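Encoded as structure tokens, the structure appears first; notes follow it.
A single protein chain has been omitted from the complex, and every remaining protein chain is retained in its original position.
Then we have subunit A:
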Amino acid sequence: MGKVLVVTSGKGGVGKTTSSAALGAALAQGGAKVVVVDFDVGLRNLDLVMGAERRVVYDLVNVIKGEAKLTQALIRDKRLENLYLLPASQTRDKDNLTEEGVETVITALKKAFDWVICDSPAGIERGATLAMRHADVAIVVTNPEVSSVRDSDRIIGLLDSKTLKAEAGAEMEKHLLLTRYDPARADRGDMLKVDDVLEILSIPLLGIIPESMDVLRASNLGAPVTLADGQSAPAKAYFDAARRLNGETVSVSVPGEKRGFFGKLFGRKAA
């Protein structure tokens, strides 16, 4: 049985889709069979970020409504044979997502894949709550910025109350992925530091993704950043995060920066 991972944030534009694609590709490169599911019905974008936009025939809503089989809707990545995408519908709205339908799809995917990554839409409504509903593990994507941190706090509350795992009385495993981090600005005191965000949200750190041109470049090209340029700073950070998801202990650093300058960050333990 595979693990269901939700990538969520509350706030939009913080990097959920970028992170879902990058982590999916990183886990797949490690040998796992991975499917990334776009839950943003009506505003799909994962297909574009993964470079599969011209190959979408059927989508999640078609599968839920019984108009297509799951195997027909899954798109295999052209670069990695064990990476798949299940796109969201672009024309219908999120009311087409039913609780039973999502459950059926997730249950089937868990049987066939090692990782089922649910890319959540922004907000706290139906699409977002259904994306997190069946999760075993959650990644909360946060920017070092007040509105993002506040929304993440809200999402953490929902993860602890509205998921099947929480309702069964179990503890939801949550990880913080801090994205668009600019160490120079944090050092000048003009950006919340890693420690500030960790102290406020008090969930373990999965990784720090530095602000980088490489992320935009990868999405321009239609490749997850971990496939577009595996040696770039954000790609390395995503690879480390993927290893931590697999239970490895990897020390947290801000990639591409000199050690001495960020000495404080190196002693930190990632969960």
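Just so it is clear, a contact is a pair of C-beta atoms (placed from the backbone, for glycine too) under 8 Å apart; a residue touches a chain by one contact, two chains touch by 3 or more; residues count from 1.
The rule is short, and it goes like this: contacts and distances are computed from a predicted model.
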Undepicted complex member, UniProt protein name, chosen from "sn-glycerol-3-phosphate transport system permease protein UgpA", "Thiosulfate oxidation carrier complex protein SoxZ", "nitrogenase" or "Cell division topological specificity factor": "Cell division topological specificity factor"
Options A:Lys11, A:Arg44 or A:Lys193, residue touching the unrepresented chain: A:Lys193
Residue, one of A:Lys33, A:Arg55, A:Arg76 or A:Arg150, that touches the chain absent here: A:Arg150
Absent chain, residues of subunit A that touch it: 145-146, 149-150, 153-154, 157, 186, 188-193, 196, 200
